[in-house]
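As structure tokens, the structure follows; a few thoughts come after it.
One protein chain is absent from this view; the other protein chains keep their places.
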Amino acid sequence: MSNEEIVYKKSPSMMERETHYCPGCTHGVVHKLIAESLDELGVEDAIVVAPVGCAVLIYDYMKLDGVEAAHGRAPAVATGIKRVLSDKIVISYQGDGDLLAIGLGETIHAANRGENITVIFVNNAIYGMTGGQMAPTTMPGQKTTTSQSGRMADDVGLPIRACELINTLEKPVYIERVSCHNGANILKAKKAIKKALLNQKEGKGYSFVEVLATCPTNWGLTPKKAYDWLEDTMIPYYPLGNFRDQEV
Amino acid sequence: MSDKILMKGNEAAAEAAIIAGCRYYFGYPITPQNEIPEYMSKRLPEVGGTFIQAESETAAINMVFGASSTGARSMTSSSSPGISLKQEGISYLAAAQLPCVVINVSRGGPGLGNIAGSQGDYFQSTRGGGHGDYRTIVLAPYNCQELADLTLEAFDLADEYRMVVLILADGFLGQMSEPVVLPEPSGKKFNKDWAVGIGRKNKVASLILSPEDGLTKHNYVLKEVYDKVETEVRKYEEYMLDDADYLLCAYGSSARICKQAITELRNKGIKVGYFRPITLWPFPYDELLNASKGKKKILTVEMSLGQMVEDVKLAVNGSIPVDFYGIPGGMIPTPEAIIERVESYE
Partner (left out) sequence: MLHEKIIFAGFGGQGVISAGKLLAIAAMKEGKEVSHIPSYGAEMRGGTANCAVVIADDPIASAIVHKPTICIVLNEPSLDKFEPLIQEGGVLIYNSSKINRKPVRTDITVYEVPCNDISESNGSIRAANMAAIGALLKVKPKLASLESMNTALYEGISERNHKHNPINIKVIEEGYKFIN
């Protein structure tokens, strides 16, 4: 597994500083994967649009320009940036509450326009930053502070599958769901993220990568148990794999 | 003592809403008000009510619009950025004369700002953050008990005047726990002939194309209600003003700091008291003017760069000097800073 070393080496696009993330949180891993992909693609002047969510401070952890959007509006802000600076790599980094609840309109329309941006969607099945409320991706039966007896599909519906939803649109060029709960999956996640950024660099159009992620703090699990829960509960509902790759 | 419960402000407000008969709550998570939706998600089903975590604040206020148009008591709550998103809905509710209660547990702004308590939303609250010629009643509690009492009363005011009633609290008040005696419902009944779903073919709408005999007339109808509210609903508290040389004017959390400063200033022999507006709209202009008679100076204290101070100046209309002390961005003024400012007048 010599490749695994690559995943964890320091990347020039990452800042040398500690993140504020909880132990076992995968936001930091996803940051690293983006940073490494940018390094490997030789991109030094990417612009990240930060979400409102635990990753709001992403611009403090990566050596790139950052623009902080209002909650859910990152794809619209990214659109504005990209339409002005069409030769810069623009990344919209969003959580599940941000992307699928308040920002669903912006998400669908940016995808439908085929904006030449890369959307990295970190799905941890909960509202992390606000302290563990139910998200559009919260699993059936999952207990949160606003679904204290567990998510009940009869009342609030079933979790939304973002990749499948976006896959109904014509314009996106790349749609993939990956996970980052163990080494092997992190490698696949890295590949997908790099591909999604390369597409943008080559002017191909809208790429969407959903990363299944953990929130041990609000799931009330240890980091180890959180990885297991992701694998046992989330992956069966959110199948991993590529949904679209125009070159395929 | 036994009926006192130590309650978080947010929870006291939520429980008071349930006591008031509110059975429909629609909201979206945002700190520092999350305990309201969390409490409602648990409590409302127990009393046969409905809780929905909406997909956004915009959706939440429009769910309130729908529930309110049936005549049901409904509410939403949020904090500053979320309240901004509700402004469109509030304008539509005001236009359609639909009653509802909106709680703003405000935080530091503008933008994402921070999650500490702040009073930067005074303009938004009192000047109508949404579009058009409308008003909302704005109530500003300063402790958990008052937050509970005013929330209960807000539902009656909303129904009586068919208006949106906004509770302007702040993060400190929402997060603070204090002993609370839960209020009793007033038992008042309100006529809701205007509601949909009662077999009267009623319309709830706000599109009125013709200016002459349409919208202009409707605006005057609203104005009549607002005039009535201005004469009937003015709340304020006066504290140690009788012999005071200086009048502090503050609402909500900053009034509490003033109260402490007043005790300490009086220990030093400086006579000072406060005037605390409880309704921010309607603002108690006449009452403040009266209270300021014979005083040397007013010091307005806010957790902002100075917003209510404009109403204070309108109230006294140049009759006495108005000074301002404020601190923005989620900071709370220290009693020492207020004391120092007042001492500088001597």
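Per-chain residue numbering starts at 1, and chain names A and B are given in the order in which the chains are listed.
Operating definition for what follows: a residue touches a chain if its C-beta (ideal position, glycine included) is under 8 Å from a C-beta of that chain, and two chains touch if they have at least 3 such contacts.
Not measured: the values here are computed from a predicted model.
Which is it among B:31, B:279 or B:307 that touches the chain not included here?
Missing-chain contact among the listed residues: B:31.
With respect to the chain omitted from the figure, which of B:21, B:66, B:306 or B:335 is a touching residue?
B:335
For the chain left out of this view, which of B:186, B:216, B:263 or B:290 touches it?
B:263
Write the list of subunit B residues that the hidden chain touches.
Touch with the absent chain occurs at residues 1, 4, 6, 31-32, 115, 171-172, 175-179, 253, 256-257, 259-260, 263, 332, 334-336.
Following the convention adopted for this analysis, only the chains that are shown with their structure count from here on.
What whole-Å value do you get for the distance between subunit A and subunit B if each is reduced to the mean of its CA atoms?
Between these chains, centre-to-centre, one finds 38 Å.
Can you name the residues of subunit A that touch subunit B in the complex?
52, 56, 68, 70-72, 97, 101-102, 104, 127, 129-131, 133-134, 136, 145-148, 156
Under the touch definition given earlier, write down the residues of subunit B that touch subunit A in their complex.
Listed in rising order, the residues are 28-31, 34, 37-38, 41-42, 51-53, 55-57, 81, 111-112.
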